[in-house]
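Step one of this worksheet: look at the structure below.
Note that this complex is displayed minus one protein chain, with the remaining chains in position.
Chains: A, B, C and D, in written order; residue numbering restarts at 1 for each.
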Amino acid sequence: MTVAAQTTNDRWDNIKQFIKDYGWCYIFIALPFLLFLVFTVYPLITAFVMSFQEYGVMQSTFIGLDNYKYLLNNDIFWKAMGNTTIYTLGTVPVNILISFFLSLMIFPLNKRSQTFFKASFYLPAVTSGITMSLIWLWMFDPTRSGLMNIILSWFGIGQQMWLASSDSALFSLMLMTYIGGHGGGVILYLAAMGGIPRSLYEAAEIDAAGWWSKMKNITWPLLKPTTLYMLITGVIGSFQVFEATYVMTQGGPNFATTTIAYLIYQHAFEYYQFGLAAAEAFILGIVIIVISVLQFKYMSSDVEY
Amino acid sequence: MAEVKFVNVVKEFEDEKKGKVVAVNNANFTIRDREFLVFVGPSGCGKTTSLRMVAGLERQTSGDIYIGNRLVNKVHPKDRDIAMVFQDYALYPHMTIRENLGFGLRNLKTPKKVIEEKIKEAAAILSIENLLDRKPRELSGGQKQRIAVGRAIVRNPSVFLFDEPLSNLDAKLRVQMRVELSELHKRLGATVIYVTHDQVEAMTLGERIVVMNEGEIQQIAVPEELYEQPNNMFVAGFIGSPPMNFVKARLDGNQLYTAGYTFTVPGHLLPKYSRYDGKEVVFGIRPEDIVTVHLLNSEPERNVISPTLKVVEHLGAELLLYFNIGDEQVTSRVSADAKVKGLTPVKLYFNLDKMQLFDPETQERIN
Amino acid sequence: MAEVKFVNVVKEFEDEKKGKVVAVNNANFTIRDREFLVFVGPSGCGKTTSLRMVAGLERQTSGDIYIGNRLVNKVHPKDRDIAMVFQDYALYPHMTIRENLGFGLRNLKTPKKVIEEKIKEAAAILSIENLLDRKPRELSGGQKQRIAVGRAIVRNPSVFLFDEPLSNLDAKLRVQMRVELSELHKRLGATVIYVTHDQVEAMTLGERIVVMNEGEIQQIAVPEELYEQPNNMFVAGFIGSPPMNFVKARLDGNQLYTAGYTFTVPGHLLPKYSRYDGKEVVFGIRPEDIVTVHLLNSEPERNVISPTLKVVEHLGAELLLYFNIGDEQVTSRVSADAKVKGLTPVKLYFNLDKMQLFDPETQERIN
Amino acid sequence: AGCSGKGAGGSESGKDVITVWTFPHYRENAETGQKSYEQHLQELIAEVEAENPDIKVKYEILSWEEGDKKFDIALNSGNPPDIFFSVMQPKFIKTGLAVPLDDYLDDADFADLEQFAIDNFSIDGKLWAISQWISIHTWGGNRKMMEEAGADIAKIQKEGWTWQEFYDIAKKISKEENGKKIYGFATQGKNEETLTHLMRNNGVIKSVTEDGKFMWNGDKAVETLNFLKKMMDEGVMPKETAGIDAQKVGDMFNAGEVGIYGRTGPYQVRFNDNRNKEIEAGKIEGEKIDFVLLPFPHNEGEKEVATGGGGGMWLFKQKNYKGDKHTENAAKVLKHITGTKSSVTAATLFIPPARKSGQEMFADLLQLNTDNGKFIQRTLGYVVPGAKLEPDLAQKQSQILNDGIRPKFQGFLAGELTAEETVQQWTKVAEGILK
Partner (left out) sequence: MEIKPATHSPNQLLLDERKDQRRKLVRLAVLSVIYVLLALWAVFTFVPLLWMLSSSFKDTTAITAVPPQLIPKKPTLDAYKRIIEVGGLGRWFVNSIIVAGLSTIINVFFASLAGYAFAKLRFPGRNGAFWILLSTMMIPGQVTLIPLYILVVNTFELANTYVGLIVPGMVSVGSIFLMKQFMSSLPGSLIDAGRIDACSEFGIFWKIILPISKPGLAVLGIFTFVGHWNNFFWPFLITNTNSMRTLQVGLTSFRFEHLQDYGAMMAGAVFSALPMIIVFLALQKYFLRGITIGAIKG
């Protein structure tokens, strides 16, 4: 046997061995991955190409970085970026805190109460976003007969314009997320709280820690992995927020609620500028990726995934 | 002054499946000031529960607990002047060792400087100065254990509570930590209550030992007494490794009839067994009191049998010989010098001066 | 025929943080047919990795492994004619015991009737007939352990692999299971490879023992040899409990100078230590070879010292005495008859016939 | 039918399949015997299929909210339906897939269509859709409340009214009654529609002219805005207008909280009739309302201008061209479903059909002889279409609307901008876009 023959033989053996060792692993992810390539990656690549084009149904023209340049010089784009950022900053941490405190309150209760409250907080999630938005639109009626205004009047607070004023519109959208929509977070937090060893709390009790100290020094730091997960998925979600704006405000008044996702929609469907919309999406995508990586870096020092 | 006293303490749990569970039943005893007391017993016997009642983490169903003469039934854990070391150490995983040690004091609003000093002191005692800035996950099991003790020390309590603090360590480290704890106790001069299910730990550490079983206290005694005069079969079987051998027997005069073998009871023991003459008894003898004849200077006339060995285990300095009397497995522990090879029959001498007899009904030692 | 052979076996892992980790380094040895071989060593030394390579769950980086003369480097676990018992038992929690036992055979398309028979057989061997319809979570630790063994038995393999099967059991159960496993091995007559980090288990179970440390094989020998002629300080310190005492010393003629004490080396040992005359050595002696003088028939003339005791531990039949030579802690193990009370100085005789000397550089035993 | 459909077009048993996407204009009402829009469409389709055995028509009724988006995606994927119902959308033309209808229409068709309907859908001298109706924008009023305030409704309907006349009436209606506020006028503030109506009646008919000039830049715009502001300040119009949508305005009107309201249309006559009937039958609670259609008021000295629009059927080809024959067939279908008979749809909605022949055929249904009917007829006479812009310019105009006028107007309604600032700011946006 020649040396060359041996090496090809070896190589073939190696390949066979590789398939034997890892074949199953690849088969396991193959089908999901294939579907994912076809229905997610391929459209994404097409969209990426589109972001360098002026899109037309019959024919698109390549215009280089023009779409990106246009956006970076566009006031409305930056305004939308700002709104999206404010919205994200104003909703994600607040909602995580709300979920956290709700869970904190539910955790010490008995099983039946736990189940009851978990269900109560999760159930609003079963209505579709559009229905929810419609109902809220109704509640935010700025006249005196609006439900929210009626509720406020019970507390002696005057009539609010809610979505109708640039000052309060974005806040109103945020408010909507504060109420309801904590079911998932509560479920995740409660599960994680159940995983904290009881002995830590007992040690803390002997260490003279009060409720606040236990919460601050044990519960909260130990829930970091869950918090990180919710932070990342929350940021991804809120940076892409669209439905509420679309149904409730169409970006108004005076751009107070124009988000990037809404702008993408506008460019795509109102002006058929799909290239521009794609460019916007990819800028947003990069921002989200950067933020996620930063969050991972900053938060995951104690966290093992 | 930190004596701990249990008076008629009962603790019941409501279990969802089993209904009412009595974890501790009518415990009465006093732990003396500066004493190292060990609770030992099989899993689920109520050791941890007893300890947690002292700590105040669990409140007794009835009865009183005193710490240093103070009735503490209704005192919060932090006010009981105790510190506790948990089985899983319960170190706060996200804090550095320094923060772990200082946490309790910080909660008590101790001045920073004092905290620093106390940490330094404890660290010196335990030689953990170089670990102070690490996190618990960067420590080995033994180091974690030491930190857990350190956390107790900085509190400067009058009673230390330990819940199986060594059970997560490997055998070697366990021996080492045992000695350290023993020395520590001497140095600190505090009362220590120590829970374990390992009888070796109990025997080596405890000044006195409380043996529990199914919520009942079986015996409270110093180690030697526990070993040599166990109250009942449970204690006799639990203390000592390998455990005491038990063989069903019938006492007839000075003869002890077992399945297949007859032993002669030494005359000086007969008086105390007289009540059981002619009755069924349980004959107990410890493995080290069964020795191969050729290790003795001369062959005894009586109480020598030649059973067929089932298994021989070589432990380095010793051999364990396993054989049967009737259905019951009997173990003999002899020096490795015995050089027993293979499973051939071997002559074994039963030293009946060290025997015990038990009542098969009550399982109490016959005295 | 199921001999297992390692030839130049190396296993490296890519660790994300630590980079390349050599878990097993150039292992060469043969496990004989029907032998009960134990791998022992501290945590992380590569025991599990070696076992998993035999099982085919891990592939060696280089080198060859033979099972019954067949090169199995590329053979799938299921075709290696082995069965394995895992540390956490790895019982399928959603299957009944019966299904657990039959799972492997069902996968091999064994006829139903045969499976039923084999399960019955195994259940009889292990006396678990009454557990067959339960689920694993309804079993105690010892029962689970037995089921895990049963699952291996029904496969009727020529090699059994055990990965620390007893480490989750409590001390008492551990002793009992040890005997059961020993008997089982005799009955089944299969080759057994058994991994543990507990040297007592290793000594009592192993026909031969492989001592590993940091991926390297330190010694392969029968238990007695391991105990009496350890290759190096690691083995000497690992085998035996309490471990062998090590004291820094200098050999000068037949005198051994340690910090504060001088010992005389028996003449018959001198020839083999001649190379080290005048040099630094490590003096090793086992705790049982240091005994209280008053237990001996007559007081020896030499090698008697009177150190101050630090701690005395009472183990029932024995006492452990701790004292220092220089900075080094030394343990003596004596019969409880010694009746050492308190921490007064006591006369201790060092039986230097049983001594070992080690090279302080290489840590090898001087021979 | 289930899984049979496989994309638009294609053939089924050799027939040429024509796809139609339209919207649900009205639903069945068993009590009045009114058929649903779908049923009317089905009848028309059955006829055209009977006439042309080689044609099979597949139709889909889209939902109002998202239908446009579905079409947008289909169109931009190169796969639009053959026929689609839509208002004028220059962006459709820009894709190159819309097919002009001139070749498929004869003179008779052109003669039958109202001129406004033709103008409305003409760009580049080509007709892009056949209008189904002329949807006139009007205001609406509560006859009782207006007459109590001294309005002569017949005169208003016949001759129009000025801003001042309108204001006086509205002012009189406005009052606060035991905690309940009643407004003289209300309109939705989500977009600039009402502003457009007032601007047109203040002499500015187009916001952007055909030659690319922005017209909402001057005093007229400021004046119009200030007129609105005055009404809000004086409580004639809700100060929350910025947050009120069309639905809410309608509700307020029905609840008797509003005397006159902005932007309704002839269709409301029908809805109002139905509502009154239901109240009579005791099915719902509420006050019956005598509803009157009202013209937009015009500023003193300016010409009265009516605004209208209208949806029509567009013809599209696919990127994967299916051949002239197919387009021809589609045009045939389109013609039939927008033919005289199809005027039933407009008539049902109480909107004037775009076909004169249709107006005749459904004269009864349209009740053209009532006051409201007469007013509609009069309006048709002076309705003026907006600028007919090139697709590119049209896009700019819509961008000016989206990026400038609408947001600034919202800001104005919310009281955040003065009239002058508003005009200034949107002018700046417009100039930027038109540059």
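By definition in this document, a residue touches a chain if its C-beta (ideal position, glycine included) is under 8 Å from a C-beta of that chain, and two chains touch if they have at least 3 such contacts.
In this text, all values refer to a predicted model and were calculated from it rather than measured experimentally.
Peer 1: Considering the full assembly, with which of the depicted chains is the omitted chain in contact?
Peer 2: Answer for the hidden chain's contacts among shown chains: A, B, C, D.
Peer 1: Taking the entire complex into account, which one of D:P24, D:G218, D:G323 or D:G432 touches the absent chain?
Peer 2: Considering the complete complex, D:P24 is the one touching the chain left out.
Peer 1: Looking at C:L71, C:L108 or C:V222, which makes contact with the chain not pictured?
Peer 2: C:L108
Peer 1: Using the document's contact rule, name the residues of chain D that touch the chain not shown here.
Peer 2: Chain D touches the chain not shown through residues 1-3, 5-8, 19, 23-27, 58, 60-61, 63-66, 70, 73-74, 76-79, 246-247, 251-252, 254-255, 257, 264-265, 267-268, 271, 278, 283-286, 320.
Peer 1: For chain A, which residues touch the unseen chain?
Peer 2: 21-22, 24-29, 31-33, 35-36, 38-44, 46-47, 50, 102, 105-106, 108-109, 111, 113-115, 117-132, 134-136, 138-139, 145, 147, 150, 179-182, 184, 187-188, 190-192, 194-195, 222, 224-226, 228-229, 233, 236, 240, 242, 260-261, 264-265, 268, 274, 277-278, 280-282, 284-285, 288-289, 292, 302-305
Peer 1: What residue numbers in chain B mark contact with the hidden partner chain?
Peer 2: Residues in contact with the chain left out: 1-2, 66, 68-76, 79, 81, 91, 93-94, 136-137, 156, 158.
One rule holds for everything that comes next: only the chains that are shown with their structure count from here on.
Peer 1: Contact counts by the stated rule: is the higher one at A-D or A-B?
Peer 2: So, comparing the two chain pairs, more contacts are at A-D.
Peer 1: Round to the nearest whole Å and give the separation of the Cα centres of chain A and chain B.
Peer 2: It comes to 55 Å between the two C-alpha centres.
Peer 1: I'd like to verify one number: the distance from the centre of chain B to the centre of chain D, where each centre is the average of its C-alpha atoms, in whole angstrom.
Peer 2: Centre separation, chain B to chain D: 91 Å.
Peer 1: Residues of chain C that contact two or more other chains, please.
Peer 2: Correct list: empty.
Peer 1: Using the touch definition from the top, list the residues of chain A that touch chain C in their complex.
Peer 2: Interface residues on the chain A side: 17, 20-21.
Peer 1: Residues of chain B touching chain A in their complex?
Peer 2: Within the complex, chain B touches chain A at residues 52, 55, 57, 77-78, 82-84, 86-88, 90, 92-95, 103-104, 107-108, 135, 151, 155.
Peer 1: Spell out the residues on chain A that touch chain D in their complex, using ranges where they run on.
Peer 2: Touch list, chain A to chain D: 55-58, 76, 137, 140-144, 159, 161-167, 250-255, 266, 268-272, 274.
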